[in-house]
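Of the protein chains in this complex, one is absent; all others appear in place.
Here is subunit A:
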Amino acid sequence: MARAFTPKVITANALLEGDAVWFTADDRWTPHMSEAEFITDEAHADLRLLEAQARQSEIAGAYLADAKEGPNGPEPTHFREEFRTRGPSNYAHGKQVDNASRT
């Protein structure tokens, strides 16, 4: 039996900066996972991934990542995806710098 589909977001790396980005419902790439389209249907996920992957001049390496619904939008379920929302733990580099100034 096929495994039950778990909710997903589409994520990739921005072409020029390499920074983690997520695909929104209105076809933008956002640096904030909370703004990503939260996908609960498998067929829709496959279709959206094809659309995301077609945007080759904006991103590299688009894939579906597991997510859960949080109070402010989609949140990661795995620590790897969580690290991608903030940056490395040894320096205040990457997204955590902007995240800090946003809150």
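Heads up, the rule we're going with is that a contact is a pair of C-beta atoms (placed from the backbone, for glycine too) under 8 Å apart; a residue touches a chain by one contact, two chains touch by 3 or more; residues count from 1.
Operating definition for what follows: contacts and distances are computed from a predicted model.
Of the candidates "Sulfite reductase (NADPH) hemoprotein beta-component", "glycine dehydrogenase (aminomethyl-transferring)", "Tyrosinase co-factor MelC1" or "Glutamyl-tRNA(Gln) amidotransferase subunit A", the chain left out of this view carries the UniProt protein name "Sulfite reductase (NADPH) hemoprotein beta-component". The omitted chain makes contact with subunit A at the following residues, 13, 15-20, 56-57, 60-61, 77-80, 83-84, 87-91, 93-95.
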